[in-house]
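Removed: one protein chain of the complex. Kept in place: all other protein chains.
The chains carry the letters A, B and C, assigned in the order they are written, with residues numbered from 1 in each.
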Amino acid sequence: MAEAREVTGLPIITEVMTVEAVPMVAEYADILQIGARNMQNYGLLQAVGKVTRPVMLKRGISGMIKELLMCAEYIVSGGNTQVMLCERGIRTYETATRNTFDLNAIPVLKETSHLPVIADPSHGTGLRELVPSMARAAVAAGADALIIEVHPDPDKAMSDGRQSLTLEEFTKLMVSLRRVAAAVDRFIGDAV
Amino acid sequence: MAEAREVTGLPIITEVMTVEAVPMVAEYADILQIGARNMQNYGLLQAVGKVTRPVMLKRGISGMIKELLMCAEYIVSGGNTQVMLCERGIRTYETATRNTFDLNAIPVLKETSHLPVIADPSHGTGLRELVPSMARAAVAAGADALIIEVHPDPDKAMSDGRQSLTLEEFTKLMVSLRRVAAAVDRFIGDAV
Amino acid sequence: MAEAREVTGLPIITEVMTVEAVPMVAEYADILQIGARNMQNYGLLQAVGKVTRPVMLKRGISGMIKELLMCAEYIVSGGNTQVMLCERGIRTYETATRNTFDLNAIPVLKETSHLPVIADPSHGTGLRELVPSMARAAVAAGADALIIEVHPDPDKAMSDGRQSLTLEEFTKLMVSLRRVAAAVDRFIGDAV
Partner (left out) sequence: MAEAREVTGLPIITEVMTVEAVPMVAEYADILQIGARNMQNYGLLQAVGKVTRPVMLKRGISGMIKELLMCAEYIVSGGNTQVMLCERGIRTYETATRNTFDLNAIPVLKETSHLPVIADPSHGTGLRELVPSMARAAVAAGADALIIEVHPDPDKAMSDGRQSLTLEEFTKLMVSLRRVAAAVDRFIGDAV
């Protein structure tokens, strides 16, 4: 992880799935991720509420916006106020995309909470070719950060290859994201 | 209508709800709208397929993207190829917003069809305070046009006041939309 | 139609899709059906509100129970109080069945309205093999009537064959439905 951090200049986000794993993950990762399936895993929320690392809480696949906020409260009430909320798409009847990316959630969360809001266009669409458009849309909607899946050879990825960008696609996307960010008076730093 | 067209410089869009009304609406309006409730009203689709005016077809409240495309085929097969597709939000379990604005539909429709795609952030959110963010997001996602509800005094509007912008809010929004459009290499013309 | 009525002893239900067709359908059919796609076709609802035939109003594919009741009001307010409400399945994320058959709607409608409630297990499931179980469930839930698709050779049906029973399956189903009806103190008459 230290190496990945040094090479990319990016923070390391690691999903934590059990209470027992929390101390070890908190030792090495920069940000602890609570995945969509664990949004309402209250024991786990309480456990990450006691560490000093930032936590990224993903909205459940059928989580309501108010439930996401209440789950964040579980973490904050444990003493850890560094919580980021992540919109990653919800389950609806539409099958053209893997999930329905609910960008409405971004301004709603920004209005009702002071927490940073992250968007995940990879899971939000499930389809690589839609990721650039929807990443731009998320920035325009007010997202504070994005989490985007990248793989040197997506078709050979062990999971989620269908929604992963190549390094070239990612580099190209970053250029256009900087332009959209500037158009809404936001700034994307140098590390990325 | 002629007056409204002259004052605003904007095209007049009028919803048509019955087959009988088609000829009269086609005589005066610049664009005929098929509302969400009539997306699958095949008799009506065939009727607007025979006029020479452009048609804006709104996605049904639980319409799948492929159904929207098939309904457009009904119009086009009648001879009217000037069809615009409109994403206006779908019904899901989320209640924080009036609808779930499915912006994924924009790049999906652009990829699978040559038809222009319009976004309706007013119905897509149902809440005035979310309209600017989501209008910007729709432009960033690749929308070719927006339809936005405006009212001189929204709280006194006979319908949809909760999602209508004031004239001042609209003017301010247009400034920021031009910036976002430019950031994705699009251009918003002078009329508006 | 007269022949079908005589042979089966069953009422003839015919879908009416346009205002213009209402008088002719009302002349020949015993019951006018408003299909799911037209639940909120207010012009059509008003038109069938003025005839003297009973109307069966089907719930829209994403219709809320309260919307179904309000649409029934459109018909009743026109003077036609003979309205039957039909649960026929709603659109959800589940794809194992054609629709999600919302049997909860039956007792909810019976509690909030005096109108008869009809269940459509054919559309509610979309799969022939599920129809008998769900027809029985609908009767047990309190349905006042069922509408079941039957075809002498379902695999050759022009539409909905996948959800149609053969005549033999239907005859066998009726025997078990009479038993379930009796168990909830209801009675299925002789005609069928």
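General remarks:
What we mean here is this: a residue touches a chain if its C-beta (ideal position, glycine included) is under 8 Å from a C-beta of that chain, and two chains touch if they have at least 3 such contacts.
Keep in mind that what you see is a predicted model, and the values were worked out from it rather than measured.
Residue C:V108 is the one among C:I13, C:M70, C:V108 or C:M174 that touches the chain missing from this view.
As for the chain not pictured, it touches chain B at residues 91-93, 95.
Contact between chain C and the absent chain runs through residues 62, 64-66, 90, 92-97, 100-108, 111, 124-125, 129-130, 133-134, 136-142, 176, 179-180, 182-184. Residues of chain A in touch with the missing chain: 17-19, 37-38, 40-41, 43, 61-62, 91.
Note that in this section only the chains that are shown with their structure count from here on.
When every chain is represented by the mean of its C-alpha atoms, the one lying closest to the mean of all protein C-alpha atoms is B.
Among the other chains, the CA centroid farthest from that of chain B is the one of C.
Once the centre of each chain is set as its mean CA position, chain A and chain B turn out to be 30 Å apart. Centroids built from CA atoms put chain C at 46 Å from chain A. Averaged C-alpha coordinates put the centre of chain B at 34 Å from the centre of chain C.
Looking at chain B, one finds that residues 62 touch two or more other chains.
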